[in-house]
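One protein chain is absent from this view; the other protein chains keep their places.
Let's turn to chain A:
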Amino acid sequence: MSDMPITPPVDRIDYRRRQKIGRIVQRLVILISAILLTAYVLAPVSWLVSSAFQTETEIVSIPPHWIPEHPTLRNFEAIFTAGNDEPVTYETRSGTDPAAGDFIPSTAENLLPSMANSLIVATLVVILNLLVGVPAAYAIAKIRFWGRNASVYFILITRVIPDIALVVPFFLVIRKLGMLDTLGSLVITYLAITVPFTVFILIQYFEGLPDELDKAARVDGCSRFQALIKVFLPLSMPSLVAVVLFTFLTSWNEFLLALMFTQTSASQTLPILLASFTSDFTVSFSFLNAAGVLAVVPPVIVAIVFERYIVSGLTAGAVKG
């Protein structure tokens, strides 16, 4: 026994092959999941876009046409001519397609003005958010003052209360201020909703920037304000973009408060108007979907424009190395 050579057991498992197969399986799983997820997210949007180019008849056909068989721009024409001297009416629109039952909502002519309202409100909310949020976040992140933590918690606690609970108090305040049915009422209340998030996001980011950068700037001759503008802001682009997108989308999509405070086309925003299209006796899906497509365009443009500024690794090289 003792003089028998000790040989290791023959390794019959081909680990290299196993690893290869494992890798392929892994990739397949990721790919399939990705495709499913993408389809899930994009399906409603694709249908929105596709149906905006379909006639009412085609929209309700079974099975649905994902690609319009007879693409038409009539829905958009109807939107852009609504309220003009020669109004698009039930007759003019359905003339070519008598069986379709096409219908123009009674508030159709308010669509473009409400879009303008939405844009004005969202833009103001974004700008004011930055004007208020950036200095507030810088102060909290980089200046040690008495009550600093308390103020962070206070700011966040305002967001623990659900919006629906705030509607009545907001309404009373806005009415007392005589601001009902004005864009101002929306700007003010949207700020109350978004500024805490803005400050919170920016605090996180500013705290991540080294204190010594702030000190260096101030020794180099910057006041606090100049340090913020000349050193912190250029480095904060990614978080500023996040803030811009977040606040723009929040105010663009907001429904509840806008429903409460607005009554006429003077202040109605797009979500309110889109919703009103469904409250007529008849619903025009084609028109509604075309309006929906238009409603998606500005946020998409904002996202595309600002996405370019999300540059990662911007702060690399600030400290030692």
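Worth a mention:
Here, contacts are C-beta pairs under 8 Å (C-beta built on N, C-alpha and C of every residue); 3 or more make two chains touch, one makes a residue touch a chain; residues count from 1.
Just so it is clear, contacts and distances are computed from a predicted model.
With the options "Flavohemoglobin", "Sugar ABC transporter ATPase subunit", "Xanthine dehydrogenase family protein molybdopterin-binding subunit" or "Aromatic ring-hydroxylating dioxygenase subunit alpha" in hand, the undepicted chain maps to the protein name "Sugar ABC transporter ATPase subunit" (source: UniProt). Touching the missing chain, out of A:Q19, A:Q226 or A:Q263, is residue A:Q226. In the complete complex, the hidden chain is touched by one of A:R12, A:R144 or A:K176, namely A:R144.
The residue touching the chain not shown here, chosen from A:V152, A:A216 or A:A303, is A:A216.
By the touch criterion stated above, the residues of chain A touching the omitted chain are 144-146, 210, 212-213, 215-223, 226, 230-231, 234-235, 313-321.
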